[in-house]
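Apart from one protein chain that is not included, each protein chain of the complex appears where it belongs.
== chain A ==
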C-alpha cells in the first residue's frame, strides 16, 4: 500500500480525552500521522513526542541581522559616505543610532521568523489544505493514522485501538 494516501481517523470531542488517547495509541505501537485541532491544545507536542520548535533561533538570527544592517547603514551614511556636522554633534554619535537599530532589529526578527514559519508549515496565499475532516476547524479533534505506515496492524485492530482510546467516531479517509 502506498504511503500518505489511506488514513483511518479517530474523532475526539474533548482535548483532555485526546491527550490521554494520544499516549494510549502510541503505547499500543501505532504510529500517529498527525493530530488536527480547532485550537492549540496545551501539552500536545509533548505527548506526540514533537521536539521544541527552532523558530526562536530563526528570530534571534534575523534580529542580529537587523542589528548589523541597521548599524552598518547608519555608520555608512552618516560617517563614511557623506559626513556632515549637524548641530555640532559627532558625525557618528552612537546613542542616536540606537532607536533605528532597535526598530530594524525587531522588524527583521519578526518578519524573518514569520517567513520561516510560513515556509516550514507550508502556509501561503491560496495554499490548499488537505482536509481530513471539515470539523477540525470547528469543534472536533482528529487523529489521522496512515494505514500504509502501520501495515503491521489490521485495519479493524486500529479502529479498535482508536475506539478504546476514547474516540467518538472512527472514519476512513483516502486521498487521490
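Please note the rule applied: a contact is a pair of C-beta atoms (placed from the backbone, for glycine too) under 8 Å apart; a residue touches a chain by one contact, two chains touch by 3 or more; residues count from 1.
What we mean here is this: contacts and distances are computed from a predicted model.
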Self-check item: Missing subunit (named according to UniProt) among the choices "YeeE/YedE family protein", "ABC transporter ATP-binding protein", "Cytochrome oxidase maturation protein Cbb3" or "Molybdopterin oxidoreductase"
Solution: "Molybdopterin oxidoreductase"
Exercise. Give the residue, chosen from A:25, A:78 or A:159, that touches the chain omitted from the document.
Key: A:78
Quiz item: Contacts of chain A with the missing chain: which residues?
Solution: 14-16, 34-42, 44-45, 48, 50, 52-53, 55-56, 59, 73-74, 77-78, 81-82, 84, 86-87, 89, 93, 96-97, 99-100, 102-104, 106-107, 109-111, 113-114, 117-118, 120-132, 134-139
